[in-house]
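The other protein chains are all here in position, but one chain of the complex has been omitted.
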Amino acid sequence: MKSKLHRNNTMLPVVTINHLSKNFGAIKAVDDLSFSVNSGDIYGFLGQNGAGKSTTIRMMLTLIEPSGGDIEIFGLKLKSHRKEILRQVGAVIERPDLYKYLTAYENISLFSKMSGINIPKKKIMEQLEQVGIAERAHSKVATYSLGMKQRLGIAIALVNDPQLVILDEPTNGLDPQGIADIRNLILELSRHQKRTILVSSHLLSEIELIANRMLIIDNGKKIIEGNVSDLFDPSNMIVELRTMNTSHTLNVIHASSWKNNLEKQQQDVFFFKMDKKEIPVFTNQLVQNGVEVLSVQPRHSLEDYFLSLTSANQHVETFTN
Amino acid sequence: MWKLLQIELFKIFKRPRTYISFAAIAAMILIIQLGLEFDGKSYLQLFMSGISDSFFVPYDLILNGYLVAFVILNTLLIHVPLLVALVAGDAVAGEANMGTLRLLITKPVSRTEFMIAKYLASVVYTVMLLIWMALLALFLSMLFFGTNDMLIARNDVMEQISRNDVLWRYIAAFGYAAVALSTVSALAFLLSVFADNAIGPIVSTISIVIVLTILSEMKIPLYDNTVKPYLFTSHMLAWKGFFYSKSNGEGQAISGSIENLPAILRSLGILLTYIVLLVTTAIAVFRKKDVLS
Partner (left out) sequence: MYFKKFISLLCFLLLLSLHSLAQDAASLVQKVKAKLNLVNDYEATGIMKTDVTFLKVPEAQVSVYYKAPDKLRIKNDKGISLVPKGAVSISLNNLLKGNFTIIDAGTEMTGNKKTHVIKLLPTDENSEMVLSTLYIDESKALVLKAKINTRENGTYEVEMNYGKYENYALPDKVVFTFNPKDYKLPKGITFDYDDGSKKKTDAGNTNTKGKVEISYSSYVLNKGISDAVFK
């Protein structure tokens, strides 16, 4: 089996999900979902709370039985090769819940033993070192902060040296410093340790910063999947303009070629579509024509789109991609 | 499997809560021992009242370690199921509640193995409780109260067991009690699969045991002849059967004999059947269960 589970085969799909679905009674939590994660990816899995991310991840980890479709990991069917696959997978699922009455060291050693491997003490301490909690290795987890527990959870996921690391909302509830630390840790795991990482989040900004590929789902369905660099294309930005004198602004715009870029107006807010490079030119012209600019806010179109999914919010809801 | 069992035992015995049961048992036993030490004679007079009119009763000899142990077991074994449910009811539901269950299930261990290890761990815990009880109730009492022949008041007869005929009966009784308590364990274990919080299965187990015990103890012919022989609670007390001897033609007890061994074995069989059914069901349900905690 080892031969099948070799790593560093870039571009080889590590995870292949085919027409996966899960029904809880009448509710379709996951609906005909297909995607693939390639070797070496940091794969961002994005969706609002309740979109079906956790259900998908739980199916990938055999916590939940799919209602339909199938999951292949390392080229093997999960259903029939559960043990071999899970031996090479490390995961943190939602909250980092651990045995509070045990120490960090005891927790990590207990879970690694569950994987059937006896990890030497040195390796465990190294792992705790890597996530920065080695000096508290022998304190009870009950005394840990959420951030420390999250790190310990990641250490547990990593201690068996897995090829695939699945992190479900790893930054939930962390302070900004904690979020940054986890982000750096994920980047390091990918760059230096060449692990394939699937990380879920409900925050686009987070995924944007670390992922190379991403998937957005909503209501259990795939909305979009692709390379982050493509999806965050700078030639296709939304610019939100606010001015003091709305009617004058409208006249200026209609008198210029920018009228072709105007997507829509909502009271005193104008939305334009343009390349990132055009923004300074655009602003300059407005000012020169006597428009009193209050703000110019550029956003990726994807961001707007995602905002429209995650909040029943305001103006952007009429925007179409 | 052995490794999984070790892990489960490690978790159980690292937990402060586990030792509450041991402390509770120690407290109950010491209270009974103290009571009997200081007022044992009045207690004995009560249960020897049936014969003290016609016979000289050497109370100081009768109140020995063997009898004290029997009194303790008789009182305690009714309540120990509660303590057993505390751990077995927590087995799956407790992990679900803590959130550790989802991490456990992502480990390369089959759910069946996982469940068997968990059940065996609760059986080991039960056996440890009983060993603890044996140490305190039997051996400590033997030390404090000495040993002598043992007298047991039954409904229609007073049993006397020679002192050198007692100890093996206790060993057999403790063995039987282990099976009886493991049945309660199995019930709590099954209920534990359905809950995401340990309180539910623990309380349900205790309620079921209480209700069934009442059904078992009530002398209502309707129940006696129908459901009662099949309730596990009707067989929990069969350990006492090891203390009843056969009598010979002249009315003397025969040392080393058991009055109704087939009845004890039948009870044992029923309890073992319960264990197998309950644990198999628990495993089957858990194998199909979506872990959503």
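Letters A and B name the chains as they come in the text, with residue numbers starting at 1 for each one.
FYI, a contact is a pair of C-beta atoms (placed from the backbone, for glycine too) under 8 Å apart; a residue touches a chain by one contact, two chains touch by 3 or more.
Predicted model, so just to flag it, every value in this text is computed and none were measured.
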item	value
Which displayed chains the unshown chain touches	B
Contact partner of the left-out chain, one of B:Leu82, B:Val127, B:Ala153 or B:Leu292	B:Ala153
Chain not shown: contacting residue from B:Ile51, B:Val211, B:Val227 or B:Leu277	B:Ile51
Where the missing chain touches chain B, by residue	46-47, 49-51, 53-58, 61-62, 70, 74, 148-149, 151-163, 165, 229, 234, 237-238, 240-241, 244-245, 247, 250-255, 260, 263-264, 266-267
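In this text, only the chains that are shown with their structure count from here on.
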item	value
Separation of chain A from chain B, taking each centre as the mean of its C-alpha atoms, in whole Å	53
Contact footprint of chain A on chain B as seen in their complex	3-4, 7, 10-11, 14-16, 98-100, 102-110, 288, 290-292
Residues of chain A touching chain B in the complex	58, 61-65, 82-87, 89, 91, 93-95, 97-102, 106, 110-111, 113-116, 153, 156
